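Sharing a structure with you now.
The complex is shown incomplete by one protein chain, all other protein chains being positioned as in the whole.
Naming follows writing order (A, B and C), and every chain is counted from residue 1.
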Amino acid sequence: MQGIDNFKSIIDKYKVIFFDAFGVLKTYNGLLPGIERTFAYLKEQGKEYYIVTNDASRSPAQLAESYHREGLNFISADRIVSSGMLTKEYLDLKVRDGIVAYLGTRNSAHYIERSGLITLPVSEINDSNIDKVNALIFLDDEGFDWFADLNKTVNLIRKRTIPVIVANTDRAYPLTVSDVSIAIGGIAAMVESVVGKQFIRFGKPDSQMFMFAYDLVRASAPISKSEIVMVGDTLNTDILGGNKFGLDTVLVLSGNTLAKDVNTRITAMGIVPTYICNSAVIEGDDLGF
Amino acid sequence: MQGIDNFKSIIDKYKVIFFDAFGVLKTYNGLLPGIERTFAYLKEQGKEYYIVTNDASRSPAQLAESYHREGLNFISADRIVSSGMLTKEYLDLKVRDGIVAYLGTRNSAHYIERSGLITLPVSEINDSNIDKVNALIFLDDEGFDWFADLNKTVNLIRKRTIPVIVANTDRAYPLTVSDVSIAIGGIAAMVESVVGKQFIRFGKPDSQMFMFAYDLVRASAPISKSEIVMVGDTLNTDILGGNKFGLDTVLVLSGNTLAKDVNTRITAMGIVPTYICNSAVIEGDDLGF
Amino acid sequence: MQGIDNFKSIIDKYKVIFFDAFGVLKTYNGLLPGIERTFAYLKEQGKEYYIVTNDASRSPAQLAESYHREGLNFISADRIVSSGMLTKEYLDLKVRDGIVAYLGTRNSAHYIERSGLITLPVSEINDSNIDKVNALIFLDDEGFDWFADLNKTVNLIRKRTIPVIVANTDRAYPLTVSDVSIAIGGIAAMVESVVGKQFIRFGKPDSQMFMFAYDLVRASAPISKSEIVMVGDTLNTDILGGNKFGLDTVLVLSGNTLAKDVNTRITAMGIVPTYICNSAVIEGDDLGF
Partner (left out) sequence: MQGIDNFKSIIDKYKVIFFDAFGVLKTYNGLLPGIERTFAYLKEQGKEYYIVTNDASRSPAQLAESYHREGLNFISADRIVSSGMLTKEYLDLKVRDGIVAYLGTRNSAHYIERSGLITLPVSEINDSNIDKVNALIFLDDEGFDWFADLNKTVNLIRKRTIPVIVANTDRAYPLTVSDVSIAIGGIAAMVESVVGKQFIRFGKPDSQMFMFAYDLVRASAPISKSEIVMVGDTLNTDILGGNKFGLDTVLVLSGNTLAKDVNTRITAMGIVPTYICNSAVIEGDDLGF
């Protein structure tokens, strides 16, 4: 049985910290009280940090702004790595022209737009333009009519042999203390099983997310994976993905994984974090207040 | 490589014929032209026949009526075995009282109603009645708001430890010559993977469907499984299920399985019908016209 | 949270009792102490009982004898329903001639032998007889060389489009208080995923097992499913299968499911037994001793 470690003494051992967002920095109630102390400390100590998040509903700039609105100014757009960014990189590299059809809000599609590519919601695909559709993206669970547009999506994929990208691997996300919502990753899995084709997924635990962040870190100075620690609340995304990429990992108990279940879950899933902490908040005591 | 057999000479060898409905007796265009000749011949020869269908959207009486409207009067309600009937039997045996919540049209729910049980669409479940919900049924893909009610369904299942029944195992069904619709079985599979619990499924290829039909046949006279043949258009439901139950099977090429793909698919899936026929229609020539 | 019920007062309510074998009547240590009192009581009360077991390693006669050797004479061969019996029924109905290749001990194959069919271990299949192989059966995890014969099995299935039958759905079975063994169902699942074809599986939770037992009961007198109760130690085989077939179910805590985990597991899996009992042993106190 693993004991509970002190978060500050862990991050003291690493040069770079990767943080998951939901369940680690914030919950459905807003920011975790005291989380700004953690970032103030990281700044003061000259440590680098990145937010590594399964989110394709908004651009990095919009994600950063959402932290600023709540008073956390430490998180700038260039410190955010999202599954939406991997999706954009994929489109830039692999889809030269034509239409990219998507499921999600208009806003979620703004970020993947670029010159030479037409971005259209699935609802606007019809017989006159279907032959120009060169990719389909599952971006967000909102912004479309599930019944009409999911049925339309199934038939689009049956008719066109094109890459289908799932921009967020999560199957559900928390909405309130007691309720969850089906995420676009869950919807995509249904469509995949109905059409029997294989989709391309971006998001933790896949190592491509971690590599994207690792490349950002290395852009300024060389660093070994052993100097980076990943902090997350979910065993089968943050911890499994971090471990596999070769990082040390911290499981925090402020989100998906509750203190009462943590040891049972680790044993049942066989996914072992390097450390377990109550949360990513550094207590005033630890800072000598 | 299997050759194509003559349908009439096959049914001459059996006492009882089980038919799948969609792709065998009818398509999105209505009845298969000439299919009435098959039933006239069966009647004339004193053979028994049953329709064994993954359908919970209507009662057997309503299903029979839909054949009568198209002019096929040979199919009466007592010759229909549907996955909806298994669902009703389950509720009658296993759910004593309280509320049965469902996804589907009001009409699909009429058939499962009975005294002592309150049948409510998921949209009408709320904090005041959730504690009385004793079962949840996936009946039909229509009749509800996918976004609102599927999210509500996920949370209902997370909060109540109750049996969840999927009244139709199909993941999709044909709508036109080129389009399909997501079926309630596909939707249920998504919800199941989001909540991580195990649902109860009724429908082919599960042997309970075949047993229900077999019990109906045996009610009048004893019969061996070797005297029954199952006719279907889909390898992994009709043929797999019929084979497993111990019946001989006929794959017809009038629906899901096309003549050009049939041998590739049989080899790829490893599901082998006893016979292959172009369709279940008996040609005038065969009858000596 | 479900409470613990008294086993005797439950079986007093039913006419027929179906028992799982391992974890209910016996463990790796032999018979459950006192289990003979349960059967003496059933006999005295004129209740019917059947053993419904995922086992294809021995014939019903051999299985019955194994109880007699331990001093439990109440269990005769005609009260045993095994997944091996379904396998035999399948072969009798569906495989007319040729060779049935198998993985398992010579003894496990004796029971499926019949005139007109040649039963050969996979190790004896070669270029001269492979074209006559008309079925392949996974019978038992012992009696063959896993490396040589599983590789040979994969290639046999790739070369011959034949039914592949898995005579026991279990993936593992307990060997000692701390160790398990990989069961033939686990081995078959690996081979299935390597060859990409669909196998036919016999065993709980599939309803065909329960139907076989139900047919035996009905052979002497008509009975409703509501008069039968299934007693088992495993949620996703005994209880799921019993529930789905429409039977009331008793989960006993003498095998796979431990008292400390029972409520967590029921909630996690969403499989709900009608009753929970410590074991299927009737205490002397209950009998008025």
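Assorted remarks:
Assume contacts are C-beta pairs under 8 Å (C-beta built on N, C-alpha and C of every residue); 3 or more make two chains touch, one makes a residue touch a chain.
Since this is a predicted model, take the numbers as computed values, not measurements.
Every shown chain touched by the omitted chain in the complete complex is listed here: A, C. Here the missing chain is touched by one residue of C:Leu31, C:Leu117 or C:Ala189, and it is C:Ala189.
When the omitted chain is restored, the residue from A:Thr53, A:Thr119, A:Thr169 or A:Asn243 that touches it is A:Asn243.
Residue A:Ile266 is the one among A:Ile10, A:Ile266 or A:Ala280 that touches the chain missing from this view.
In the full complex, chain C contacts the hidden chain through residues 145-147, 150-151, 154-155, 158-159, 171-172, 178-182, 186-187, 189-191, 193-194. Against the chain not displayed here, chain A makes contact via residues 89-90, 93-94, 157, 161-164, 195-200, 206-208, 211, 225-226, 236, 240, 243-248, 266-272.
Quick note on the criterion: only the chains that are shown with their structure count from here on.
A linear topology is adopted by the chain contact network, the touching chains following one after another without closure. Between chain B and chain C the CA-based rotation angle works out to 180°, given as a multiple of 5. Comparing the contact residues of chain A and chain B by number shows a mostly shared set, over half of all numbers used being common to the two copies.
Centre to centre, using the average C-alpha position, chain A and chain C are separated by 44 Å.
Once the centre of each chain is set as its mean CA position, chain B and chain C turn out to be 28 Å apart. Contacts with at least two other chains are made by no residue of chain C.
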